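Working notes for the structure below.
Just one protein chain is left out here, and the rest sit where they should.
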Amino acid sequence: MVGKIVRNQKLNDKYYLLEIKCEEFVREAKVGQFIMINTRHQDYTNDPLLRRPLGVANIEGDKFSLVYMIVGKGTRLLSECQKDTEISFSAPLGSTFTLLRKKRTALLAGGIGIAPVYWLAKTLKEAGCVVDLYYGGRTMDDVVLLEELKETTDHLVVTTDDGSAGIKGLVTDPFGENVNSYDQIYACGPKGMLRAVSEIAMGADVPVEVSLDERMACGLGACLGCIIYVKEGDETLQKRCCVEGPVFDGSKVVWDTVCK
Amino acid sequence: MVGKIVRNQKLNDKYYLLEIKCEEFVREAKVGQFIMINTRHQDYTNDPLLRRPLGVANIEGDKFSLVYMIVGKGTRLLSECQKDTEISFSAPLGSTFTLLRKKRTALLAGGIGIAPVYWLAKTLKEAGCVVDLYYGGRTMDDVVLLEELKETTDHLVVTTDDGSAGIKGLVTDPFGENVNSYDQIYACGPKGMLRAVSEIAMGADVPVEVSLDERMACGLGACLGCIIYVKEGDETLQKRCCVEGPVFDGSKVVWDTVCK
Amino acid sequence: MSDILKTTFCGVKFKNPVITASGTFGYGLEYVKHIDISRLGGISVKGISLTEVPGNPMPRIMETTSGMLNAIGLQNVGVERFLKEKLPALRKHDTKIIVNFWGKTLEEYVKVAEILDDADVDMLEMNISCPNIKEGGIAFGTDPEMTYKVTNEVKKVLKNKPLMVKLSPNVTNIRVFAKACEDAGADAISAINTLLGMAINIHTRKPYISNVTGGLSGPAIKPVAVRMVHETFSSVKIPIMGIGGITNWQDVVEFALVGAGAVQVGTANFVDPQIPINIIDDLENHLKVNNIASFSELVGKADFSK
Partner (left out) sequence: MSDILKTTFCGVKFKNPVITASGTFGYGLEYVKHIDISRLGGISVKGISLTEVPGNPMPRIMETTSGMLNAIGLQNVGVERFLKEKLPALRKHDTKIIVNFWGKTLEEYVKVAEILDDADVDMLEMNISCPNIKEGGIAFGTDPEMTYKVTNEVKKVLKNKPLMVKLSPNVTNIRVFAKACEDAGADAISAINTLLGMAINIHTRKPYISNVTGGLSGPAIKPVAVRMVHETFSSVKIPIMGIGGITNWQDVVEFALVGAGAVQVGTANFVDPQIPINIIDDLENHLKVNNIASFSELVGKADFSK
């Protein structure tokens, strides 16, 4: 698919918000899904080579948004894209978050994990859920879009490792205290955090869905580069993060194979 | 060296004029020299890899100009560079045209060969020479900057292969008729044309300087990728187009090794 | 669609010479949502073995400059499940099916080939060049005698299907291996598989690929692939399928000129699934505009005169 850049806004030195107009995409996308995006002039340069996976962070009218963090050459190139230029990307890919109506939900985001969680919060809120968001980052620069998030959540708890914004400490601490008050947990962020969240949720017997990151080449199930090991009964199955994921049941992921 | 783009102007679908501000460069550059220019974001992409050789087409105040033709990925990337961005390039490189005072000179340019000839015409004119420019292209799109050239030449003869601008035919035809009226010939363009010009000049015993193109990797004499064979007495010597050239005595070039 | 691209390659009639490469196109079905796979000349499916194989531990892939490393480790569902679960759906699409296969032992190679010989597929591609597994694969592809032997044994059991052998670039002289295949009765050669490479994360000091080394593919390796197809073409008479770094129609013409009778597109499918389709359209256009009657007119037509 091809869309037109509506804005590519710097949120701070690390984070950008990219809004793209594309009706076709907006019609198809579901919350939790991601895209593979071209960060370069495709025809005449091959470095970076592969497209980059980014979660869909919001949809409004005929536009969708991505929130991305500058990591390497792909995201740096992306940050230089100008308004009004055309950009190409795949159709929406991967599995979706389970949507509930009128339930008490806790959402956890770590750093750039906010991207899919942002849209999820909005969607759950519209479906009448109670939406509590626990949002952690290393420093104040790693927690973005707080104004917008306040509007789509019932409680917004911010934590940072260094205390430069919100509560000092890990995002799992305040969440752990309240875990029993929720019907469903959703989380996206670093793998260590997702493991901790899943373990807390399992301890309290609350269902938990996590959105996982793996390096991806194809994004559509062909290369087998993005395997996640998942327990089903006695068996350990190989799942592709890009097709059966990125959203998995956190209680079934074989965390020892994911976190290294 | 690093300079700032003052303008990157599209002349037509094929040709661009790039003006760069850089005092240090302007101080050093001599007519006939060229630069190796970075066409890409150097730090985080390696395709295209090498810098591209471009002739210095003009100097004015603390700015210099390049005229380039879209050929492949390097020149295409260059054409997308925005005003005010910084661009890096080497110090002025290579040999220079011999400057004369108050002589009758003929300049020949074929297509993009106009780049160094543009500055040469201006310089010779300022030195009191009679400057006749024979400028040939395939079609009208291949003869650019005609207004500017009229000002810095005494006679401007334009030819195109298809007659879409100026006289229909080869640029060597009208020149050949007048060759005897000149003290010095200068030429830049396709190798076949340079050979023809050199042979006409030698026939009339008029000295001729040609500016030659070779693929270049280093541009400073290290890689030995740009060899031009030149006769000196009985010997055939190997010269580096980037150091001993790009300007050579057209009567000494071993044309059979250059035109293939 | 005109006939200008129709290509017969060791007896198999492809609608065009653009085939998607093994391991980069899954079992074909993964791409159905993204492109019309019936436009393709053919599909070479992910390397199949006698029994299901889980592949290597993660991480398995990493991008490098204009290329990528992979050490998938030939994860596949095994020949039985492939024939039952994948092939029937794939067969609904009008394109040729090449089955890339491998074994851990000589016996396994022969057994898989025997099974596939009776299956509803168009061609077999024997992979003796995967750098990412310890047993089999590369061991057969870096020793000319082993190459001869496995080709010869497999050829003996094949009654119906043409056999193409896929060669490794990680050898001193690919001509020797091409010749061994031809002598052993191979119907065609495909070249190249990936170059053995490696990358280290300087922060963790660990290899980016859990298998330590992986196979390098993509535009970065194209000059090596073109050279090896050229060397192969000058040493055997059987047809060659050119592979390595192809991303556009110009690349396909380049491979054809040095002797590739057809080509495979690999890593480029990840860059954009549309690429093989674009190549087909652009190639057809190129032939028409230049009055070249068919793709085969380009094959081996590089000009090496001085």
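Chains: A, B and C, in written order; residue numbering restarts at 1 for each.
As a convention for this text, a residue touches a chain if its C-beta (ideal position, glycine included) is under 8 Å from a C-beta of that chain, and two chains touch if they have at least 3 such contacts.
Not measured: the values here are computed from a predicted model.
Checked against the hidden chain, the listed residues C:E125, C:E254 or C:D272 yield one contact partner: C:E254. Which of C:L106, C:V157 or C:L196 touches the hidden chain is settled by the complete complex: it is C:L196. Although one chain is not shown, part of subunit C still touches it, namely residues 57, 64-67, 69, 142, 170-173, 195-200, 202, 204-207, 210, 212-213, 216, 219-224, 226-227, 230, 245, 250, 253-254, 257-258, 301-304, 306. Even with one chain removed from view, subunit A keeps its contact list with that chain: residues 46-47.
Interface residues of subunit B with the unshown chain, by the touch rule above, are 38, 42, 46-51, 88, 90-91, 214-227, 238, 243, 257-258.
Here is the rule we go by: only the chains that are shown with their structure count from here on.
Both subunit A and subunit C are touched by B. Each chain gets a centre from its C-alpha atoms; the one nearest the centre of all protein C-alpha atoms is C.
Centroid analysis (C-alpha atoms only) places A farthest from subunit B.
Here the spacing of subunit A and subunit C, counted between their Cα centres, is 36 Å.
Centroids of subunit A and subunit B (each the mean of its C-alpha atoms) stand 54 Å apart.
Centroids built from CA atoms put subunit C at 46 Å from subunit B.
Shared interface positions of subunit B, defined as residues touching 2 or more other chains, are 46-47. Residue positions of subunit C touching 2 or more other chains, listed in rising order: 65-66, 219.
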